[in-house]
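A short write-up of the structure that comes next.
A single protein chain has been removed from this complex, and every other one stays in its place.
Now for subunit A:
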Amino acid sequence: MGGQLVPQLVTEDEQTRALRLEVRSFLRREAAAGTFTPWVDTWLTRWDNDFTKKLAARGWVGMTIPTEYGGHGRTFLERFAVTEELLAMGAPVAAQWVADRQIAPSLLRFGTEEQKQAFLPKIASGDLCFGIGMSEPESGSDLASVQTKGRRVEGGWRITGRKTWTSGGHVADGFFALVRTEPLDPAHRHAGLSQFIVDLRADGVSIDPIVSMNGGHHFNEVTLDDVFIPDDRVLGEPGEGWHQVTSELAFERSGPERFLSTFALLEEAFDHLRAARTQAPLENAPAGQGPADSGSSLPARAATVGSLSSTATTASTATTASAAPSALPATGGALGRHVARVTALHHMSLSVASSLQAGENADTAAALVKVLGTTEEGDIAETVDRLVGDVAADNPRLQDLVDAAIAQRPGFTLRGGTNEVLRGVVARSLGLR
């Protein structure tokens, strides 16, 4: 198996498994109690400070931050299990997302002792929320072309420019801004960039909403007008910005948010299917449509799907039963296909997390997970829409979830590096470029 693109398969240890189940039962209780409504793409679109603090109180935010900085000294694999549970359940996690995923690890790796003391405990307690300040109107995939400039002044820097696509910028406390602090040298485009820790409430910072096509407000444009940044709010050393932003990319790209953004919709689609089968058998389904009649050797139970009427299952609680549609086309296995691939992605992402925990380079595998995963989570939205069609009258919650997923879908394969750029990363590792 030499030369494999994906690291060795791993099995979660029992301790992590127990943690996973603890989080799962907590989330089910919370959802049942109405603390939150499971939703899609919650790490971008569902910001809930109270819920984040609730998770923090249980030690599930800033998990990998060492205890001396107010964290919990847990492993990346433990964090992986917790974030997977949060995303699969569709819990509102946007408030902690950026701080937990990349700000805290960056501070730990590059920050000064004073910066760690100042920020990490508050991240772990859920009191401090961060955004990202990398992209600009003229810098998308080509990040080294950022034009926001920093100039040296007495005791610090003055930075001016425009940052865009800052998720939650209107509710976050701060962001890391990638800034050009030395003139662009075309021969060394990655040199002369620095990261600043910016207080989004500081003088000279203005934040304007970027409204998504469905009216959602998650993104912002942040204008920096001669904003003063004291020396002690430079992350690490000036000029190290490129190294800093690229060193955490594997974490950013391979995580479960790259394939679970629509998992709540997949769950809901199965609930709908279950209810439809119980409540309203599909009439006139042609006999012999089932795979068993094709002479296959599959178990009889598998043979019932061609016609949804064949098997009476115990109805789950009647959440959608009263609204069951009169007929639903056979899935043709389309939902099962997604389940199979999401399962594979879960294991792929887990092996990348394990590899990163061991300090190995997993950039290629991470890019691979992101390309496959973001395509898959988007395809789930398409599949459910294709199957259920206009379902607003029968099952308004399902319709709302489909609508949200369809609207969010284009972003899945754009954010964090477009899939085209990421395929380039994979192609490079294959020796093509």
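The criterion applied here is as follows: a residue touches a chain if its C-beta (ideal position, glycine included) is under 8 Å from a C-beta of that chain, and two chains touch if they have at least 3 such contacts; residues count from 1.
Going forward, contacts and distances are computed from a predicted model.
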item: Chain not present in the shown complex, as UniProt names it (candidates "Acyl-CoA dehydrogenase, short-chain specific", "2Fe-2S iron-sulfur cluster binding domain-containing protein", "FAD-dependent oxidoreductase" or "Carbohydrate ABC transporter permease"); value: "Acyl-CoA dehydrogenase, short-chain specific"
item: Hidden partner chain, touching residue among A:371, A:388 or A:402; value: A:371
item: Identified contact with the non-displayed chain, of A:342, A:362, A:384 or A:401; value: A:342
item: Those residues of subunit A which, in the complete complex, touch the missing chain; value: 1, 4-6, 9, 11, 20, 24, 84, 88-89, 263, 266-267, 270, 273-274, 277, 291, 294-299, 301-302, 304-306, 311, 313, 331-337, 339-348, 351, 365, 368, 371-372, 420, 423-424, 426-427, 430-433
